[in-house]
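These notes are about the structure you will find just below.
Removed from the display is one protein chain of the complex; every other protein chain stays in position.
And now, chain A:
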Amino acid sequence: MNFFPNYYSIEDIFVTQEKVECKVNTKLQRMGFLDAGAEGDDLEPGRSINLPLWYIKELKVNNAYFTVSVPDIYKNVHKAVCEAETTHIELGRLHPYFYEFGRYLTPYDRNHVIGRIIFETMRQRVRHLLDISKNDGQMAKSELRLDNIETKLHEAGVRTNTQYINWLQMTGNKILISELVEEHQKKRKRDRSDDEGDSLPSSKRVTL
């Protein structure tokens, strides 16, 4: 729920797997294999190649080899943020890790727009998140609209709401069977029915 990326967090790994388009600035000897369309062994300046974020982010921002070009989603969105309601953007469709990906790319954006976009977008959308967590029936519809972080926040909100509703209806007082025990019971039942299924033909065989 509360997301602070570290080296081992799976979300962070997912985000840093993303490919980023980079322009090659200097001739890189024997690096041609990085570019599928390259003719020679060397990587020529001026070509653009896709490199994973985890590689790029270890290089200096103003390194001599690559210039990172900012993905389009952060350019188009900027306009949308200024002109329209942010709550109507389908963030999940743009990028499943919209915020985190943007956060990593912030230093590479020379107009420093990205930082502001992700900050403003999140700020505008929190109210919307609070509202939609009040009714949990729309989850299927909103799946594409939310970014990964927002989905987690939404889940947290829905959970709070369900707890509250349960309390209000006094249904939370019952002690429920733990999930593990329930699974075990189901499994036992299944096994038993399987046994019966097995034993039936064998008994037939005997009678035959």
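Here, a residue touches a chain if its C-beta (ideal position, glycine included) is under 8 Å from a C-beta of that chain, and two chains touch if they have at least 3 such contacts; residues count from 1.
Just so we're on the same page, contacts and distances are computed from a predicted model.
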Hidden subunit of the complex - UniProt protein name among "Cytochrome b5", "ER membrane protein complex subunit 10", "EKC/KEOPS complex subunit GON7" or "DNA replication complex GINS protein PSF2": "DNA replication complex GINS protein PSF2"
Among A:Asn6, A:Gln29, A:Asn111 or A:Ser178, residue touching the chain not depicted: A:Asn111
Hidden-chain contact residue, picked from the options A:Asn6, A:Gln29 or A:Asn62: A:Asn62
Sole residue of A:Ile73, A:Met122 or A:Leu146 that reaches the chain not shown, by the stated touch rule: A:Met122
Sites on chain A contacted by the missing partner chain, in the whole complex: 1-4, 61-62, 67, 99, 103, 106-107, 109-112, 114-116, 118-119, 122-124, 126-127, 129-131, 133, 149, 152-154, 156-157, 160-161, 163-164, 166-168, 170, 172
